[in-house]
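Note that this complex is displayed minus one protein chain, with the remaining chains in position.
Take a look at chain A:
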Amino acid sequence: MRRVVVTGLGMVSPLGCGVEPTWKRILNGESGARRIESFDVSDLQTKIACTVVRGDGSNDSFNPDKWMEPKDQRKVDDFIIFGMAAAGQALDDANWHPETEEDKCATGTMIGSGIGGLNGIADTAILLKERGPRRVSPFFIPGRLINLASGYVSIAHGLKGPNHAVVTACSTGAHAVGDAARLIALGDADVMVAGGAESPISRIGIAGFNAARALSTGFNETPEKASRPYDKDRDGFVMGEGAGVLVLEELEHARRRGARIYAEVIGYGLSGDAYHITSPSPDGNGGFRSMSAALKRAGLTPSDLDYINAHGTSTPLGDEIELGAVERLLGNAASKVAMSSTKSSTGHLLGAAGAIEAIFAILAIRDNAVPPTINLDNPSVATAIDLVPHKAKQREVNVALSNSFGFGGTNASVIVRRLAS
């Protein structure tokens, strides 16, 4: 099979618009959680979220006008605008702007979302009820469909290769990276623009996840403390929004054009829990099997891993189950591996989480730095694994694994490795 490398990165996150500002703030141990100001939260149990800061672009704020015409922004939910921004950044970063028909046809898109246009669906349902079907916009459907993030990116950049989208809840981003890498490995494309985008922060989104007992509710007055994976006081995840997009490329294609190569995607594993719609299987077997499959694909043993970017959402059940699965996987190698949850800083970006976290795993390799798990004051269980509490650490990272698990019992693990020069 052909080898696949990462040549471009793009991101919109609660910590800033762009990969570098986000990464800098993560290494500084900052939190993107804040009080929700954009809608009424008085009757919601959760009043905080990791929101993307909108603005004119100064101080790393997100200026949507830079990425999409205002007349088009009106037609779509924010996940599409976030996806357009992250994809535009990633293509610029990779310096890949296909102009020939051959290059366009060799470049595809695979940007997924967990939920897609939730807000537009909710608003339009109210409009339909109050004012009738003649007031429903012709852009209602195309502005809400999950694969329209890929669709808009494909149209904007003339990408005529595979035009696909993943929908696997909170493992969407990781599945997109893994599946897109496989399309390249198998020769369906030479370049893929892959990742995830999500815009779930709304009254209906908060109400829905509150009803599922998934969100933190006890830190409304101290939002920056709410996302605290592995800590004994954790009480649910903090919802985030944004997008992460990677440019994946066949190794020789990247070398021929002299592209800067961040890392190689060497392993990808998938599994299903077959247990429960929202709860992970208590034995952690699903995560264990997806990590094992990724290692097998990579031809590595657990002791080859230097850093794991955990799924670690800060829910009471999930964190310890994943930790148990990782301990089982690592065995005696546990003490030499660092594992952190960057969701402690970014919150949980649902379908975009796996994509931004694959990017953090790649940056850990680039900078030989592991990001911290902030707010980890009192771990709820003892472990030999370094969970990197509070402060980032400099340490050699050549191989990194990123886990993402989703509702429906779906699991994905992606392994990236420094490319030997």
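In the analysis below, contacts are C-beta pairs under 8 Å (C-beta built on N, C-alpha and C of every residue); 3 or more make two chains touch, one makes a residue touch a chain; residues count from 1.
Criterion: contacts and distances are computed from a predicted model.
Asks: I want to check something: the complex is missing a chain, and I'd like its UniProt protein name from "NADH-quinone oxidoreductase subunit N", "Rubredoxin", "propane 2-monooxygenase" or "Acyl carrier protein".
Replies: For the chain missing from the view, the UniProt record says "Acyl carrier protein".
Asks: Looking at the whole complex, which of A:P138, A:G258 or A:G299 touches the chain that is not displayed?
Replies: For the chain that is not drawn, the touching residue is A:P138.
Asks: Tell me which residue among A:E69, A:E101 or A:E221 touches the hidden chain in the full complex.
Replies: The missing chain is touched by A:E69.
Asks: Would you write out the residues of chain A that touch the absent chain, in ascending order?
Replies: On the side of chain A, residues 69-72, 134-135, 137-139, 142 touch the unshown chain.
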